[in-house]
Structure formats: structure tokens, C-alpha cells
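For subunit A:
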Amino acid sequence: METTQLIYAVTGALIIGLGLSAALRDEPLLARIIAINIAGVGVFLLFVAIAYRGFGQTADPIPHALVLTGIVVAVAASGLAIAINRRLHHDSPSGDGPAEDSSA
Partner candidate 1 sequence: MTASFFIWLAALLIGLGTAVFALGTLAIWRLPDCYCRLHALTKIDNLGLGLLALGLALLQPDWIDGVKIVTIWLLLLCSSATTGPLIAQRAIEEQTR
Partner candidate 2 sequence: MSDLLIALATLPLWASLGCLLWPRLADLLSPLVALALVGCSLLLLDAIAATPVILHHLGGWGGDLGISLRADALSALLLALGTVVTLAATLFARRYFTDDQVRYRFWPLWWLLNGAINALLLSADLFNLYVTLELLGLSAAALCTLGKDKPQALRAALRYLLLGLIGSLLYLTGVALVYAEYGTLAIPSLAQQIQASPASLTALLLLSSGLLIKCALLPLHIWLPAAHSSAPAPVSAVLSALVVKVTFYLLLRLWFELFTAVITPAFATLIGTMGATAVIWGSWRALMSTRLKLMAAYSTVSQMGYLFLFVPILLALPDHDSRALAFGALVLFALNHGIAKAALFLAIGIIQQRLGHDQVDRINGVARQLPVTLFAVALAGSALVGLPPSGAFLAKWTLISASLVTAQWWWLLVAVIGTLLAAAYLVRVLGAAFAPAEPPPPTGKQLLSGELPALLLAAMATLGLGLGAAPIWSLLAPTGLGNIL
């Protein structure tokens, strides 16, 4: 049981790292949203691995409920980001330079 937990938890940690490093790169928005979502799934995997209680055993339901909340929040955030991006592209289809004074 511990080995299983460990395997999945470490996988989750690695996925978090992969997703975060990709999310911090300067990339098209869609790629960054994918990266954030993948990092999020990594965190959820960590939670689920922690909740696991062995084969045939009922898992700890508290992390499951937390992850369920997290999944819904993640889709709301992705939808919001895509909606803003969509409006941005419609308003200024060509002007794609970085915002004025955005980097200090």
C-alpha cells in the first residue's frame, strides 16, 4: 500500500514540477492554461495518493472532496482565461505586443 502511495505521490510531484516550469515560460496563452491545468492535476494526484488506503479499503474521503472542489475551480478559471483571451483577440486581432509597462 505504501509503495503504491509513494509511486503515485512522486508522479504527482513530478507532474507539478513539469507543469509549473512550463507555466512560467513565455508561451501562447493556451499552452500556459494547459500547463496550469496539468500542474493542477499533479496536485490532485498527490491528494488522491495521500487518500489511498490500500486495495479494497475505502479511501479517505476528505481529500477526494477537496479534489472535486479543485477540479471545478480549475475549469472555471480556464474558462475565464479563455473568455478574456477571446475578447482580446477580437478587439485587437493584430496588436499582440506586451502590455505597456507590464514588466518592470
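The candidates came about this way: all candidates are chains of the complex that A comes from, given by their letters.
Following the convention adopted for this analysis, contacts are C-beta pairs under 8 Å (C-beta built on N, C-alpha and C of every residue); 3 or more make two chains touch, one makes a residue touch a chain; residues count from 1.
In this text, all values refer to a predicted model and were calculated from it rather than measured experimentally.
J.: Given the candidates 1 or 2, tell me which one touches subunit A in this complex.
T.: The touching one is 2.
J.: Please name which positions on subunit A make contact with candidate 2 in the complex.
T.: So the residues of subunit A touching candidate 2 come out as 16, 20, 23-24, 29, 32-33, 36, 39-40, 43, 46-47, 50, 62-63, 66, 69-70, 73, 76-77, 80-81, 84-85, 87-88, 91-92, 95, 98-104.
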